[in-house]
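Then we have chain A:
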Amino acid sequence: MELKEKLVSSFLAFENKGNIDLDSTVHAIRLNAIHNFEKEGFPTKKDEDWKYTSLKPILKEDFSLFPNAEKSVGYKNIKDYLINDIDSYNLIFVDGQFNSFLSETTHEDCDICVLSSALARPKYKMVIDNYLNTISNKKNSLSELNTAFVKEGAFINIPKNMIVHKPIQIINFSTGSEKEVLLQPRNLVVVGENSHVQIIERHQNLSKNTTLTNSVTEIFVHKRAIVDYYKIQNDSNESSLIDSTFITQKQQSVATVNTLSFGGKITRNNLEFYHEGENITSNLNGISVLNDKQHVDNHTLVDHKSPNCESHELYKGIYADKSVGVFNGKVIVRQAAQKTNAFQQNNSILIDDGATINSKPQLEIFADDVKCSHGCTIGQLDESALFYMQSRGIPKKEAKALLLYAFANDVVEKIKIPQLKTLITKIIAKKLNVQLGFEL
Partner candidate 1 sequence: MSKFTEDDLKKELETKEYEYGFYTDIESDKFPVGLNEDVVIAISKKKNEPAWMTDWRLDAFRIWKEMTEPEWANIRYKKPSFQDISYYAAPKQKPKLNSLDEVDPELLKTFEKLGISVGEQKRLSNVAVDIVMDSVSVATTFKKTLNEKGIIFCPISEAIQNHPELVKKYMGSIVPKTDNFYAALNSAVFSDGSFCYIPKGVTCPMELSTYFRINEGGTGQFERTLLIADEGSYVSYLEGCTAPTRDENQLHAAVVELIALDDAEIKYSTVQNWFPGDKEGKGGVFNFVTKRGLCEKNAKISWTQVETGSAITWKYPSCILKGDNAVGEFYSIAVTNNYQQADTGTKMIHLGSNTKSTIISKGISAGHSQNSYRGLVQISPRANNARNFSQCDSLLMGDKCGAHTFPYIEAKNKSAQIEHEATTSKIGEDQLFYCNQRGINTEKAIALIVNGFGKEVLNKLPMEFAVEAQKLLEISLEGSVG
Partner candidate 2 sequence: MLKVNNLHANINGKEILKGINLDIKAGEVHAIMGPNGSGKSTLASVIAGKEDFEVTEGSVVLNDEDLSELAPEVRAHKGIFLSFQYPVEIPGVTVTNFIKTAINETRKAQGMAELPAKEMLQLIREKADLLEIDRKFLSRSLNEGFSGGEKKRNEIFQMAMLEPQLAILDETDSGLDIDALKVVANGVNKIKSEKNAVLLITHYQRLLDYIVPDFVHVLYNGKIVKSGGKELAHELEEKGYDWLK
């Protein structure tokens, strides 16, 4: 059976299993979403937004849709994927199910817990009704697919005037308990006025079996709130990820999303920012360092709807072997959004013949009093700098790595959690296959 049919036909069983209340908001949301998905199906290369990324090779697998969670996973199996030397809240999911043993949640002052319990408890009905599935893009059939099976994921609800001092790590593990697994985590993040939160998200396959993750995150950033979100994408070559993240910002808020991509088979990021208020700042940073046949597709959108807002976008990519990078950045400045400052930059380096970059930085401007620019460069390492370093005794491989690291560094520098910055530096050094005798 084709994956689409399999998904549609298992929808009823999925809902029944959860003893669903037919009057609940979530039931209506799911029902509508499965209809949309059934109508649209999976995107193909004929869709302009999927021109450079084909899902065909991964969709042919016979995915298990509701895997059993491997119970025997313990701390020793996962510790390499946690940032251990910081005090953090941890939301650990194994094969799509929450693992309370490995997690550290809280309900003190704020809620850092899981969506399934929020959906089940009347206490959270208001939050669910107000926010769930309100900004997820209905035209995105993959988000609709996720919504149809919305059930589990992180639920983060921060009230007004609260600085969450510990970062939150959300990690989705797959154990290979089934040969091919489809996971669909769903995260909901609501950050109240004047509050501040840092979130690190990661998907990790612990086996050599195939995993496809179709993740959706909705983030609501209220007045003057600050959200820093980090996505670490360094999964195995058997794992593919479709990540859709939707962010709505209110006035004077600052939201930053850092997408750090180093691994996985096919990774597709849809990152969309919507402005509702003045003096909003949105930051989009990205690094991709790829090799083998890895494929990372970054689709971003910043929709400037109100005046006096800013967006800053910087994506850098280093592509080796037969890897493929795609950057599709869209900035829309609507008629009302006068005095917008929107900047977008995409710089790429191709290291090997066979590597590909497709870049499409777009500006759609409907207001005149704006400062908007985009830039895109594709190039190689500076040969003269390389020679200079070699002549000072630095071996070519290290010199090259150093230059590549320097190229990526202005994005690394934007990481505000020192332990995470160290980790990313290490991952980059490993990807570039060098051991540098000093701390980068």
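Selection rule: all candidates are chains of the complex that A comes from, given by their letters.
Note that a residue touches a chain if its C-beta (ideal position, glycine included) is under 8 Å from a C-beta of that chain, and two chains touch if they have at least 3 such contacts; residues count from 1.
Since this is a predicted model, take the numbers as computed values, not measurements.
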(message) Going by the C-beta definition already given, which one of 1 or 2 is in contact with chain A within this complex?
(response) 1
(request) Going by the contact rule at the top, pick out the chain A residues touching candidate 1 in the complex. (result) 48, 335, 338, 348, 350-380
